[in-house]
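Notes to accompany the following structure.
Showing just some of the chains, left in place.
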Amino acid sequence: MKKVVTLGEIMLRLSTLRFERFVQAEKLAVIFSGGEANTAVSLANYGYDSCYVTKLPKNEIGQAAVNNLRKFGINTDHIVRGGDRIGIYYFETGASMRPSKVIYDRAHSAIAEAEPDDFDFDKIFQDASWFHFSGITPALGNKAIRTVEAALKAAKAKNITVSVDLNYRKNLWTPAKAQKVMTELMQYVDVCIGNEEDAHLSLGFKPGGTDVAAGELDLLGYKRIFKEMKDKFGFQYVISSLRESYSASDNRWSACAWDGKEFLHSRQYDIRIVDRVGGGDSFAAGVIYGLLEGKSFRDTLEFAAAASALKHTIHGDFNLVSIAEVENLLKGDVSGRIQR
Amino acid sequence: MKKVVTLGEIMLRLSTLRFERFVQAEKLAVIFSGGEANTAVSLANYGYDSCYVTKLPKNEIGQAAVNNLRKFGINTDHIVRGGDRIGIYYFETGASMRPSKVIYDRAHSAIAEAEPDDFDFDKIFQDASWFHFSGITPALGNKAIRTVEAALKAAKAKNITVSVDLNYRKNLWTPAKAQKVMTELMQYVDVCIGNEEDAHLSLGFKPGGTDVAAGELDLLGYKRIFKEMKDKFGFQYVISSLRESYSASDNRWSACAWDGKEFLHSRQYDIRIVDRVGGGDSFAAGVIYGLLEGKSFRDTLEFAAAASALKHTIHGDFNLVSIAEVENLLKGDVSGRIQR
Amino acid sequence: MKKVVTLGEIMLRLSTLRFERFVQAEKLAVIFSGGEANTAVSLANYGYDSCYVTKLPKNEIGQAAVNNLRKFGINTDHIVRGGDRIGIYYFETGASMRPSKVIYDRAHSAIAEAEPDDFDFDKIFQDASWFHFSGITPALGNKAIRTVEAALKAAKAKNITVSVDLNYRKNLWTPAKAQKVMTELMQYVDVCIGNEEDAHLSLGFKPGGTDVAAGELDLLGYKRIFKEMKDKFGFQYVISSLRESYSASDNRWSACAWDGKEFLHSRQYDIRIVDRVGGGDSFAAGVIYGLLEGKSFRDTLEFAAAASALKHTIHGDFNLVSIAEVENLLKGDVSGRIQR
Amino acid sequence: MKKVVTLGEIMLRLSTLRFERFVQAEKLAVIFSGGEANTAVSLANYGYDSCYVTKLPKNEIGQAAVNNLRKFGINTDHIVRGGDRIGIYYFETGASMRPSKVIYDRAHSAIAEAEPDDFDFDKIFQDASWFHFSGITPALGNKAIRTVEAALKAAKAKNITVSVDLNYRKNLWTPAKAQKVMTELMQYVDVCIGNEEDAHLSLGFKPGGTDVAAGELDLLGYKRIFKEMKDKFGFQYVISSLRESYSASDNRWSACAWDGKEFLHSRQYDIRIVDRVGGGDSFAAGVIYGLLEGKSFRDTLEFAAAASALKHTIHGDFNLVSIAEVENLLKGDVSGRIQR
């Protein structure tokens, strides 16, 4: 059982019930979620010792987050307890042309205020095969940047493969700050995942005239910046999921990648959305799975695209699908016929 | 803060939960709703002193209706309390080719049995800029006709702009009675809103061979009757929302209008429906907003069409969207991408 | 009031709430369902004395099943009480490319272990006009085969029309066993309902190169095997509903039939699915209704197709629609406009 | 299977969820309930052909009422369909010193406006052993009085035993009107059930200084008026349940009766209330069961008291308990130990 380590913030997600607006809510659904935690759950589903590292307050809400991670098979042994609060995000599910909305209340969270010394990375990375983090974590603040750096150095010292999901968050930092920090951190990264918006805002690579908001794909632009990114940072792979947003209810989903030789574009999935949050995180997990299992790079990309397409049909941020379910979709069965 | 007055019936809407049929219902969702009340809520959202006038029984169910209106910022100071009961309508949400169903139980309601003297219209219209009512209110009975007349005279005496939403209701009166009453009331109206079915049944204007049930648009027919209506009644504007019903789940939505010079047709929206009740009421509110704010007539029409398209994505009859959200849609963003 | 008898297993269906996966479920919706029971509910809706025969344990869960059938107007006078347990199936609703899942826990149920002598078929079939069963019932085991045989002999002795829905269930028996048993039982059958998969696995008729999983229709293949089946077994009619599964959310639905003279294909319905379980059972009920009422065979087929299309828009396995609602759809109104 | 007939109004009960006040309600629980219907459900539970007679509107809400009665085994063959609406009552569950609240909206209901000719009492009472009604039914209006009279005459013509539950409703009529009508109807009654408040307001018998609101029992007063009532009307039995209301959460419950020879007082039950509505109706059913089964009068009284005590532990107005459960309580087991 290979060990994969992820590090980041897990938040309390408070969602209105099916299509309710915030001002209508009498109850909020409780989910715990965060980029790296979402990836970690997928990796646990795929059979790994998925070790998720964060800091959570020593109260029952923090405990509920831990319990929720344990439920889905996460190794929570290295979650540090302490600090003032768990970050929160409020989530309202959109429909048709009404977009979903996220309101963040994450400042002052335990993980944002954690010190690098809170974590024993030497022990955490013992026997680990992979380390994954996202651009959200360093965006939490200077302490978090130092924590991520410490983790990356410890991982590299043990020759552990490192992946990043660039995931630019405009509420947390500016492009200038992001580019300064992320450029520095990229030296430790082997596999870089991120769409063109992320590449632009986090690393300064601009593909050209594509309008991401309009949902048009500029595959040539992707190919160009992926090459540039690989050249600059020495990534082994540069990969992106591709979302074409027709509306809050319907998306087209695929992925593209550059391995230094070939620019690949995966099969495309037309999706009626149940919950699209966590789609990118489950894509990262699919990439990690494919590479850890020694699949071909094309098969890896297709697995990641199919797995993350399925995510969109599941409530919550966690991608609760099995390898068998992904493989069934990879075989081409999109008929949705009842499985008895 | 401009004051806008609306007058009509608010009912207790008892809805089955998501797609349940009446005979399956163990619980019913409680909403309070009515044409003019729905319009009033939109107007409150747009920042007006939205004064809604009705009569409600002096019990806790009547109070719950008042509370619900207050919640969304309605001025309820002129709601009269008394009478026997609040009207009720039962609502079952359809899906695909199964239509939604409404069962009315509204006879003998407090507002239907109210006398014109119950309302102090002189005080109600003090400092008001606009008065809006729908064809449903006079359809409630002879007392209600006299109440509407009294309101219209009081409004006109103060030079207040008057709009009507024709809204023919076949359960409440016959075309003959409707045409007799509505023709009389139109002398007070400046802005007339209503689709071809309403124009035909409430006012006797028949556009020709269009089959409304089949969802085909006959824009030429609209243009012709709009001209005739304006000529006959001296309306400033004649306006209609346009619904093409592909199924209970999918509609196309737009609007058309005649201002005496130009026949306009708005942008069209393809909608996955969450709840279509109140679509027309929110359209009327958009028209009033545009004209009160001095927007161009085209901008007014587009605002109203976009605002009411958004209504279809929201549970309940109230259009809980802000000006900013409508304007975002007007800018063309239908991608539904998560707003963080 | 004509009497129609159906015989089979009714199970406790435990469904996750809207789109939840099994591991997410905190509550399960309780429905009672089974092929013949579903058909029986439709027949009760159509005004028949719909007599459903089964065996249920003498505890409150068995009683809840009886109550649920009574609620929808079923004659439960001939339900035998006893045995160890009611069968269960767990149901997870799919979405988009994620299929719905059924997990059966039906072994050792009261009806599977019932003896033919538990039922007084002479009394059960008194004054009955029709007997319907499905291939699921004999698949429950050897006792059930003998029970079905006893029922068929009793029905035929009274000259009652017999219909079967072939309904092959791979979890319950093998094609070899199914073909041996079903071939024997077909001698009693007048009306045979079943798609090409059923025809192949239950009776050994293979239409050719069609790939059912891919959702392609091979109408010519259907025509050929329907002729062969009629020739071999002397059926009066051979009929099938036709499902084209685009995804778990969207299906196209129609029906085809052979009456010895003409091969008919019904109108097609594009459906946004609420719950597709019971679609075939409601189709069988539509066929029985049309034939019992003396409709033309084409009208019968169209009624059955429309009725079962509507089923897909209703939660649960029961098709809670009235004749009037089916007829409204038959008139071509798919607009889903609100019925006030 | 003995046939018992009851006649009255069944209403849609809309209850707030556990302890919510009306103004807090976002959902209302749907129950169908009415004095005689509640009694009828108990009688169906006890194994009788329990035939409930009323009139309900010909829409889906009326159908839901019928379905709900059928679910619990009621014979609904003689329910007439037509009229404008089903009566409604809103119900808010109290707690501790906060009383439960009922708001009626029952005027103009189908049964209140039904004519005696709507019902074929000759057919209804065919083979019947017992007829039960309550004072609520004639209180619905003059048409209802004539309907009850017609029923009583038809019952007496067939020598059917008649019971009444006096059940005075101050919202429906005055004591003067009640006494005039009820005094007339008592000539047909064999078994009279009603507490001292009912006896006073419906029939004019006042026991003396007891303060019902204070929950004190005046058994001597009961004994005196029961004797007077029996003397005046020739009742076979005069019976009352006895409620001592400590609070909305805790009641003491028992019963007393006079059979012409002995004044009996049953065992007393201290109850933590789940839902007390329908307690009296289930008591009447217990009385009818005991007398129909030929139990001694003391055993009848104890059965009725125990059965109706259990009612208080069940949600809704229907007493969903079996004979075995009542008998278990009668044996003295109040321990509430889990029954495995």
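Miscellaneous remarks
Note that the chains take the letters A, B, C and D in the order they are written out, and that residue 1 is the start of every chain.
Definition applied: a residue touches a chain if its C-beta (ideal position, glycine included) is under 8 Å from a C-beta of that chain, and two chains touch if they have at least 3 such contacts.
Values in this document were obtained by computation on a predicted structure and should not be read as measured data.
Of the identical protein chains in this complex, 4 are displayed in place, while the full assembly in this structure file contains 6 copies of the same sequence.
Basically, only the chains that are shown with their structure count from here on.
Contacts with chain B and chain C are shared by A, D. Taking B-D and C-D together, the pair of chains sharing more C-beta contacts is B-D. Because chain A and chain B share one sequence, their contact can be compared position by position; here under half of the interface residue numbers appear on both sides. Note: the chain lying farthest from chain D is A, by mean C-alpha position. Between the two copies, chain A and chain C, the C-alpha superposition involves a rotation of 120 degrees in steps of 5. Chain centres here are Cα averages; for chain C and chain D they lie 42 Å apart. Shared interface positions of chain A, defined as residues touching 2 or more other chains, are 18. Shown here, the protein chains touch in an arrangement that is not a line, ring, star or fully connected set. Pairwise, the chains that make contact are A-B, A-C, B-C, B-D, C-D. Remark: chain C residues 67-68, 70-73 touch chain D in the complex. The touching residues of chain B, counted against chain A in their complex, run 18, 72, 269, 271-274, 309-310, 312-316, 320-321, 325, 329, 333-340. Chain B contributes residues 18-21, 23-24, 94-102, 104, 169-171, 213-215, 245-250, 276-277 to its touches with chain C in the complex.
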